[in-house]
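Selected chains only, in their assembly positions.
Order as written gives the chain letters A, B, C and D; numbering starts at 1 within each chain.
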């Protein structure tokens, strides 16, 4: 567990149907022992709850917001409009446009209200959570050292895959 | 002037720089004698003013909202989240993506919170205003009859252009 | 049921194969008690029937037209060319272009002939019907009050989903 | 001049502003001595004139229709809905989408109502006119022989350009 306790990250889902993808963020935060709140809140259907949650979350110690949403993905922008804490967006794919709609609706924010955007879908959810840990690690050496370990584990995974391919190709003697 | 007075349409601009394009909407509403308010309000920079304006506008008699915005154009969605009056969006072009960002950010609204979207840029601003008049004309015969006249004037314009082309080509004898 | 009876909305399908998606519009109109006609009419295969239908529909009391079509989706434009009532378009996905073809063919209408466009596919069909109700509600207080109730029900649905996620994550004590 | 006289090709412009591009079609038809009518007719603003023109044109001997239009380019589809003569479309660029809107709105016609589509802009207008001549040349040997000559002239032009480049590079001794 990190030096600070409590819920330091809020993970917002625009719809309950976004859970299978956004779970990748829950997993990373759990792995790093970073407390988080997971909420279903809609920029369009429950706009007042979004505002209220952002205010309460901030005063309750949330330091980073992660917002996953598809289509005309406005959730991250709506959160960013009410906080100066870092807001991260995960554009989600739905329908035939491959997530390009959610990507552009998230990333093309006007000057003054930053939203940090990650890849469409599961890789983006995974990376947004890792990035949230990176932000917290700026003032949390234990988290910083875990990040180094996590990076090393990734390297190991690639090395194992590499070894396996070489063995298959008869190169690994 | 229409049977009803007062400001029946609100035209919201996400930024003062959107005025040269959105003036096309002002012109149509003026031409039809429909009272309107023109406001600069930002979904991201002044979110509370947006909510307050929508509430006051509704109680003040505004029946239709037109929102022009570029990039990750969230203004129409933010307005639609706080009213069940018709909300119309005009996606605006800025930068190199040709307005595709604003178009997708406006049109791909999730089920439950409708936003009616028109063409990127000036044609869209013109048509959104005309469409607002069409909505009001459902219960305003004078407006309905003006719409018929406006349509006829368009036809006349095409006919004149057609006559001119035929004369140029030596067909119009 | 709404104060006005009869068929107030016409839902046009460019092809019988569009029914599974466009049923989302039938459902909303039925839920709100708004009378509607559902028709299969093709801008390209039965252009004269389209024109005849629009004329008869208007004189028969239809106030809003909803048109669902895929590919080079011209149905809404063809209807809009013959009426000054509000015309709503639902672009439908077919083939590999994800509905981008139908979206652009619907939304990029030239100045003078407005068509209000909604999201590609089922969300768009749902929202176009809701928007039609919003147009009618401008002069129908009963419908306006039902829209408020419908919006509240959406909020409730999000709140329930939110509660469920919090319970799953062990936050909902 | 071709064996048949009269206006064998109709060139329709969706708007007078399309003339500078569509003149490329006038030039080819004039060069081949094929009689043509040039008209400004709008699928949306003058739909009845379009239908009337197509009927009169057919009975007056028009064998091929060329339609130039931008944005949600429906003109060719509207013409094709009323004739079984070959209908050719030239998608025109306007605004920031580079003509992709007009291209998709023209080319993605549903099965049963063919429209033959050419490149966006001037190259497309030029080629649509050449293609119209190719259609007529199926039953007109004089036109067929002119097409062969025109093709040879293109080859000559490339050869001259090639010679000039080689001279510039010092290769052409």
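The rule we apply is simple: a contact is a pair of C-beta atoms (placed from the backbone, for glycine too) under 8 Å apart; a residue touches a chain by one contact, two chains touch by 3 or more.
Just so it is clear, the model here is predicted, and its values are computed rather than measured.
Peer 1: One sequence, 4 chains in place: how many copies belong to the entire complex?
Peer 2: Whole-complex copy count for this file comes out at 8.
One rule holds for everything that comes next: only the chains that are shown with their structure count from here on.
Peer 1: Which is the least count of steps on a path of touching chains running from chain A to chain C?
Peer 2: 1
Peer 1: Centre to centre, by mean C-alpha position, how many angstrom separate chain A and chain D?
Peer 2: Distance between chain centres: 52 Å.
Peer 1: Distance between chain A and chain B based on Cα centroids, please, to the nearest Å.
Peer 2: 36
Peer 1: Mind pulling the residue numbers of chain A that touch at least two other chains?
Peer 2: 15, 42, 45, 71-72, 95, 97
Peer 1: How are the chains arranged in terms of who touches whom: line, ring, star, complete or other?
Peer 2: Chain contacts: none of line, ring, star or complete; other.
Peer 1: Which pairs of chains touch each other?
Peer 2: A-B, A-C, B-C, B-D, C-D
Peer 1: For a test of understanding, state which residues of chain B touch chain A in their complex under the given definition.
Peer 2: Answer in residue numbers: 14-15, 42-45, 47, 51, 70-72, 74, 77-78, 80-82, 95, 97, 100-102, 104-110, 112-113.
Peer 1: Which residues of chain D touch chain B once you look at their complex with the stated criterion?
Peer 2: Result: residues 13, 15-16, 19, 26, 37-42, 45-46, 49, 71-72, 95-98 of chain D touch chain B.
Peer 1: Please give the residue numbers of chain B that touch chain C in the complex, ascending.
Peer 2: 24, 63-64, 84-86, 88, 103, 107-120, 122-123, 126-128, 130-131, 134-139, 144, 147-148, 151, 154
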